[in-house]
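Note that this complex is displayed minus one protein chain, with the remaining chains in position.
Going in written order, the chains are labelled A and B, and every chain counts its residues from 1.
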Amino acid sequence: MLDTVFIGLSLGSVLLLVALGLSIVYGSMGVINMAHGELVMIGAYTAVLSQIYLDINLFAAIPLAFVICAGLGLLIEKLVIRRLYNRLFDTLLATWGVAILLQQAIRLEFGLSFFGIHVDGLGPGLQSVTVPKVLSEPIMLGDFVLQPYRTFIILISIVLAAFTWFLMYRTRIGQQVRAIMRNKEMAAACGIDVKKINALTFAYGSGLAGVAGVMMSGFKTVMPDMGSAMVVDGFLVVVVGGVGSLVGSIVASGVLGQLTSFVAFFSNDIIARAVVFAVVICIIVWRPRGLFNYKGR
Amino acid sequence: MIESKLDLYIDGLGVNFSGFQAVSNFSMVVAHGEMRVLLGANGAGKTTLMDMICGKTQSTEGKVFLGEQEITNKPPHVIARLGIGRKFQIPSVFKELTVLQNLSVAAMKQVSVFANLGSMKRQIHMDRLAEVMELTNLNKKADHVAGTLSHGETQWLELAMLIIRNPKVILLDEPTAGMTADETLKTSRIMNDLKGRHTIIVVEHDMAFVREIADKITVMHQGKFLAEGRISEIEKNQAVKDAYLGSGGIA
């Protein structure tokens, strides 16, 4: 029983890691980033490659992935998103195209495979990352087996959520992001550099995705198409939690994580997905704007 | 109890937005063919009241009757079909369709998707469309895409879409907002033309315009009913003067 709850927490924390970035970007910019899952994937590959070539462990890969994915995010924002601010819905499509490109870039090893060059750690095959020794030995707490790696994921997601909350509610830049979320034109009229803040917001969201990817690489097989299903799960969390609500994302990922874990315990993973999907539909029917949302009227 | 000559009967209507009581215990009776003006400072609750009548906002207390039919909190499209037409403060028309298409959509006799599977050539009476376009100064712009119209023309298009549906009750939210003096004059002519044939409730600020058109005025203050009467009575009403003390009174 406790095992199931623990797995639920761990699933929820992974969901939260993915959904945090999505929620902030969609909530403040109205941009639908379908490449978010691929950014997670890039984070995972950063862990893979840094283990092979830089010989650093998972912990060090975290900040590296954050920086790389944030940089990638800035690039995407500049080249693609910036041209679509007057037709936000098309960001869904354009970022999907970017997602395809990112996936193929990894699969085709950035084009090198055409020349017969194979880069270890890239390509269509499966990759994996070894978890640092300190996190791989299960700890016995009486009857309950504590999986340290999963606990680590839960801790990281709490830390990141707290850090995001701090950025949003206790710093000047967070205030500006929230102002833009409420009313973009007024924020600009108040002297906020909306373009710059949007670019930084997108970069931050992408960086978070990168960290999520590193965490995933420790327990999931890393492959080029691991991102597609994630972006769906991430958006389901955002839809249930309420757009723009940090608390909503946390609660929603917790609820959906526990639900998945419990249903999977009694039947299997696929039925769990079906049940979670049905529950999401029910929640949307009952509360179309999500569980928590800041829009009063 | 409810006379058949009444078109709109509002009884104790109110709404509470998570703690903020925007409108409370508001009652009003509007007779058939009357032109009623709703006055009140910004934030008095006039637009919210209109939202509740046409179904855009759900009320939390009270009832609304259209003739003998209760319409409280029914879905907007049902209320619209029962005979209430609404014109918004920010003109809302179908920007990607032409003026003629906008009016054709407004003029559809039937609403269900199955009833409308027929061709555009049937059931659209071109002479009626031409008549309304003439009335609202849009006859030369029939094939223009609505998004390219000027602000005043967009207001008139929305008005035209309302008129062509021949609703029993028309709700107008600041119909002259953003208009030039010339356009305002044209608009008051359109509205005087409508008087008597439709019941009209207008939210307005422009007192010169109000003088031109109003039969009776209802004043709202902080979401509540304040006073009601002819314009001369309202100007003498102490409560109204007190409410507007400091804002120059009714100019």
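The rule is short, and it goes like this: contacts are C-beta pairs under 8 Å (C-beta built on N, C-alpha and C of every residue); 3 or more make two chains touch, one makes a residue touch a chain.
The rule is simple: contacts and distances are computed from a predicted model.
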item: Listed names "Outer membrane lipoprotein carrier protein LolA", "Leucine/isoleucine/valine transporter permease subunit", "YciI family protein" or "Cytochrome c-type biogenesis protein", matching UniProt entry of the absent chain; value: "Leucine/isoleucine/valine transporter permease subunit"
item: Shown chains touched by the chain that is not drawn here; value: A, B
item: Residue among A:T4, A:S113, A:T151 or A:Q258 touching the omitted chain; value: A:S113
item: Of B:L97, B:A130 or B:I231, the residue in touch with the unshown chain; value: B:L97
item: Contact footprint on chain B, counting only the chain that is left out; value: 54, 56, 75-77, 80-81, 85-86, 92-97, 101-102, 104-106, 108, 111-114, 116-120, 123-124, 161, 165
item: Residues from chain A at the interface with the omitted partner, ascending; value: 26, 32, 80, 83-84, 87, 89-90, 92-94, 96-101, 103-105, 108, 113-114, 228-229, 232, 235-236, 239, 268, 270, 273-274, 277, 280-281, 284-285, 288
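Just so it is clear, only the chains that are shown with their structure count from here on.
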item: Cα-centroid distance, chain A relative to chain B, in whole angstrom; value: 47
